[in-house]
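Removed: one protein chain of the complex. Kept in place: all other protein chains.
Labels run A, B and C following the written order; every chain starts at residue 1.
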């Protein structure tokens, strides 16, 4: 098990779907940072379910209780623990699933890995619900970043073949806010309507769809990240692949760069207002693992929700037979739109962690001068 | 800087293009593993340059000298250090580049990060040459894995719009060997000929192309990897993004999964010879971050080589002006085919590291029984 | 901040004295381990306060609530979170302390480090109360170790110049149990009575005393630990120095070895029942950072409790003046006896972590065979 991450800002996530609570410990937050709990709650609201026909009817409050680390609305330097109680834990339908792993889920691999001891009711520690503590942690990181002029925004860029407009070369905070304010996180609302149609169609057919999320971070200084294994790509990917259902991550032009010529993919340098910028951003704001100062951009592939109501083929673990499985209950026909803030949260955590890296040149001669 | 990686098998890579030597320290290799240096050299040969018109005429021996950790052809349990001396270090052309960052290279970000102190001649620590020690380490890991029936193979699956056949559902070691034996690492040699044509065209136009590499690992037990941040995807991606020029990583169906329905993307479970397998592998052999026992499959996007002979727009760092840059010397018009063994090496290191994870159930009551 | 530790078994401790709760997340416990909560509570009882005149009259229940990771009395493989609510949080006396750092406490260093933002009421995250979650985690580790024949015991070996008998060359589990069952954890109860007298004398004089704890772990296989920075000494010390008030750690003969000749300090090897043992144990069961199979023994120095009722000299942070401080309230005149189970807990965590290290020779060819 390793549900922890981070080099300077250390996050440890705990909880399973049907335990008493889920939560997160964040160790390494700078002290004295004001955290606006209403802003945080508005952020968490974006990933919550039950809003409309696109999501399930279940209702989770997911309101975090801060057990430590916050004092009078500010980080106090000590590890912050946020807990979210699990309210509704009825698990009547679980007996069948226990022996019949759901295709596309971690049921089978968890059974193998922990020899049947894992508490997999409701998906256990693999439940999408575990993205709630990730969003609590990420929402806090976002506030700390925004105070320093660093903004992160994401939108759903593809669902079922329907595509949203890509972010512009230099997206502005207002664009991020506008997308975040919409019930369906896209730029082009007509494209969004077509995407929602695809989701509804899938639901009517007892099926599900996936999607692609584009994310950008602006305001980052040039020079963050390190070569090889601690590059910005490595550290973002290491957190992003921690979001359930993520199956691909690409930066800048990503896989499309494979079809470009070097002369097309190389971003020309120019001076602009005394700063060096590039006139395009195929690099996604990262060269050699290090930020250029241009927006850091990446795309994340979300697989279709594996829980579908259609009959599927699976096995009985106990009896060694094959059987047909129909998953009961209501399930999201798509989670990609709800994953948009989760991607922002993951990015905020990785980027704040990078910002806390030691300086690459010089060193604070006297740490205290800076502190007081 | 963080050119080290690995939880159990710790790799630390050092060296810059024009220093005395480059190399790697591998700490955590199990003792007593026979390493066949001829097999290793054949593996390293696959990434070496100068073979044909597709690569540059430079000639590197890249033969590693083992300073420690190998004794009578076996790992001895102590950290292994392999050093590759840098022979030909003429850097006559560097003066111009020092002030004019090459588009698409780390020149600019390195200059910013280390305030001009970084030794960037020949690309410094960012040089593709640093993949040689990665291949030494990975070649050793491959031998240890193969002895246990775990095989890793990769092929170039896309260059300039031309595509190779994807790997079959269950590739065999012989297929990997056949691809590896070819001068151009593809399955379908006609597709390979078309790809090579694309590379030659790019070269003739003073340009370059990128590519996509598909990789598969077979023979892995089910149950490797952990949820969230230490999943197989996270740990593979963390190493793969350490390869220069990698801009995207996707597992199984990856980005294509975003266009699939759940009913298409979910891999049905069936029994086969007393084992549970899936009849398709959109999951890339990984569910919930944990191996299913099916082949682990992934694809890696390699951007076009940034060094091209065409004129490009850049800036003078010192003078604050813009200028045109023509990079002299011979450069690979494509590195994607040479990156194929590098991807195998990176995968071998991440997977051996995963195999060395502690058991998830039970514990060896007496470690020594196993050892002696 | 870094209140986390462990390579394989990862522990993250959170909470401050006057927050809502304190607790611990343990990630990496093997699944399927039965945890007897009554046995755990008996262990926790040993560090609780209020038993007698030697400790303060405060009463803490310190009963952990398991939020995750335990299912039907067994570890389920997922991260375990145990929370202990903070009941009585009156902090009436704190206003004076806020400006007047208590000598020997972390008040001043916390004020400097976090620029006054740290919530230091009741000692904040530095409070001895934070050893409660450490004991919860360690108590769980102890049960897992004992099931495999590994036992850890400690006793108070020195207080105020009075000394207990050292542990014999090969202490037995029964000896550990006998010491643990006593209200004052010593072997020689007469020596214990003299120690208690010293503590009472200190209390009567508004003062405090420290002590030395000896700890031994038996049943460990030979071959655990690694050279240099991951040796048994390094990993034990890294956790032991995490216990507040610990100022020294020595293994085997420790500082006394400095006065011995090599011929006295070297432990001769002999065969015994087909096993190699040593006839003495000046090495503390560790040679080259690796266990010999003899008991691992170490001693820990606990400083006198810094909270004393006598007047002490300190400064006003705000006014830049010097002043006399009298700390009000009741305080333990000695914490060394209560630290005995805390040392056992810390040792259990470090040793279980070591037992989960990857094998140094060979490798499980198929991890699953072992699991099922």
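The criterion applied here is as follows: a residue touches a chain if its C-beta (ideal position, glycine included) is under 8 Å from a C-beta of that chain, and two chains touch if they have at least 3 such contacts.
Since the structure is predicted, the reported quantities are computational estimates derived from the model, not experimental observations.
Only one residue from A:13, A:67, A:112 or A:144 touches the chain missing from this view: A:144.
Only one of C:78, C:114, C:151 or C:176 touches the absent chain when the whole complex is considered: C:114. When you scan C:29, C:222, C:342 or C:355 for touch with the missing chain, the hit is C:222.
Only one residue in the set C:166, C:219 or C:248 touches the chain that does not appear here, and it is C:248. Mapped onto chain B, the footprint of the missing chain covers residues 1-4, 10, 12-16, 19-23, 25, 27-29, 31-32, 65-69, 71, 74-81, 83, 110, 112-115, 117-119, 124-125, 368, 371-372. Chain A meets the missing chain through residues 7-8, 28, 30-32, 77-78, 144, 148-149, 221-224, 227, 355-368, 370-371.
By the touch definition given at the top, chain C reaches the unshown chain through residues 1-5, 13, 101, 103-106, 108-110, 112-115, 117, 125-126, 130, 158-161, 202, 205, 207-212, 222-223, 226-231, 233-234, 237-239, 241-242, 244, 246-255, 257-271, 274, 276, 278-279, 282-284, 286-293, 299, 301-308, 310, 312-315, 317, 320-322, 336, 360-361.
Note that in this section only the chains that are shown with their structure count from here on.
Averaged C-alpha coordinates put the centre of chain A at 38 Å from the centre of chain C. One inter-chain figure worth recording: chain A and chain B are separated by 26 Å, centre to centre, where each centre is the mean of the chain's CA atoms.
Chain B and chain C have Cα centroids separated by 44 Å.
In chain B, 222-223, 227, 360-361 are the positions where the chain touches two or more neighbouring chains simultaneously.
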